[in-house]
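What you see is the complex with one protein chain gone and the rest in place.
Coming up: subunit A.
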């Protein structure tokens, strides 16, 4: 199926950089040329070089002196024949054409001049079909409106037969199709032809994906209902993938189809803190100075969450709550949003119950990043139960060093009872019926059908895309079923698939490990029963700000990344030690987190801790025994807002610290991350950093810090 035609193969040889950044002759000069021993120059090669040097300098001379006579023009076309990449020669020809056309008005005399340009382009493209300058020259000529567009389609047919992956050709096709107002349906048919001629054509699949996605979105005639269209696409892609599973051409198209099948366009709420229907016990003291975070977590990033789209009804005083996106970026969109409820000073209270009602989306305005509106107005309630437990104040709690040793964690008392009063629920957030029927029947049926087909494929051939797709389909099905509170899961089958993939395709093993890590977190957090297995009390610890004094211990689970954070919103103490985490992306949604253990992981730099900057409640942090300072390349340098990415806020912050001792260029990461945290305890030993210098810096950066690596610093 691949390489079935030798011309195609030849183009493969010359197919990379010339497709790319600088307009040059790399396809012939820089790619696929066998290495030869250095030879002395021959008379012939010297003559060739002299000729080229001559016409090159003649062209530049004519260009500079605006000489556009016949002889000068011939020199430029001769030069472009030898070296179509010399962009100044194309510019020269445009100037010449402009000058020739200046006095002409009738199309009979204009057309031959422009036709000549098309010829020059054609001979250039024969030398190098991927020459940027030649293609642009052609567009420039066509835009004048004197040339036949049909001829262009004929030319493109020839070109795309020779090399069906030439993306200049495809780009140019989109250009002329737009010039001629060719309907998208017709272009879609062209991709069907190309795909039927040869499945191994990523360019055609790509174009199909773009066209079809637009047609579906516009609900164009004959592209509605979408379910019918998608079923036909599944048939087409099966032929490609099942014919040659190792050919990547259809892989990404399939993934898009899967998205179209399972991901509802409109955003919806998947979780909150406190959870719908839950009870949260409050104690007399809180780290938040009486402010209880109210967190809403959506299935995708949204904007427009504010006091008009969300109403909070309660006897608790809420003075026009301001909703903040929990995100470091400046887009104003986030999956998680937070506001704060004012809890009255409870020192004198005995016991009281408050009911809070949250009303979402009755006023339009919540919108996803691809402009879909929140469509399911809904409401939920939770209750806050204030209790007078004369506990020690936080002052005392925070005063003691937290030691993350196994013997300090006990399962005394009733973990389940404690969880039940922590504002958590293990039921799916109820979304209204309209939404359920929309995602349900067809989607589930389609996915189940795909699962059967891929199970057959995998049973027949030991192929990676079969296994990976099957794992993705099963994950998607499980996630769909959660919306219906159906907790049957395929965890074991998926786990087995990822374990096999790690062996089958070791080059990408870390990708599969990351996916597996998400699966592990899914398993642990999906039900109360499994979560309880990982919960314990920190010995001697009094209840923290709100009811829960539970520590979720997810250590030694081979985690490489975090996921399903929406199920952890209520956690205040989290132990992630002894894993292989190199990223904590997503953790920022845990707005109640006060104590975090990340020791013995694979965190590579301070910038990887960026999510923590958004957790204002964090007091105790252990990042000892990671890989900070060990690597010369920082892979989170740009996932963190800094002067490198034009953050002026960061600029100002750094200026405060720069003095003779501290050079901003050496220490900006640490200043940036720790300058925003109110830690009382920090452990960093076991990283490749200069302890003494870092100590000075961090004590200055964190005025609240009391304990650094077990030593009292204040």
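Heads up, the rule we're going with is that a contact is a pair of C-beta atoms (placed from the backbone, for glycine too) under 8 Å apart; a residue touches a chain by one contact, two chains touch by 3 or more; residues count from 1.
Criterion: contacts and distances are computed from a predicted model.
Visitor: Given the choices "Exoribonuclease phosphorolytic domain-containing protein", "Actin/actin-like protein", "Ras-related protein Rab-17" or "Geranylgeranyl transferase type-2 subunit beta", state the protein name listed in UniProt for the chain not shown.
Guide: "Geranylgeranyl transferase type-2 subunit beta"
Visitor: Which of A:148, A:213 or A:558 sits in contact with the chain that's absent?
Guide: Answer from the full complex: A:213 touches the omitted chain.
Visitor: For the chain not shown, which residue from A:167, A:354 or A:426 touches it across the whole complex?
Guide: A:167
Visitor: One chain isn't shown here. Among A:150, A:329, A:441 or A:533, which residue touches it?
Guide: Per the contact definition at the top, the residue touching the missing chain is A:329.
Visitor: Tell me where the left-out chain touches subunit A, residue by residue.
Guide: 2, 12-13, 15-17, 19-26, 29-36, 38, 41, 45, 48-49, 52-53, 56, 60, 63-64, 82-83, 85-88, 90-91, 94, 132, 136, 139-140, 165, 167, 170-171, 174, 200, 202-203, 206-207, 209-210, 213, 247-249, 251-252, 255-256, 259, 301, 327, 329-331, 333, 369, 506-508, 510-511, 514, 582-583, 585, 608, 631-633, 635-639, 641-647, 654-655, 658, 663-665, 668
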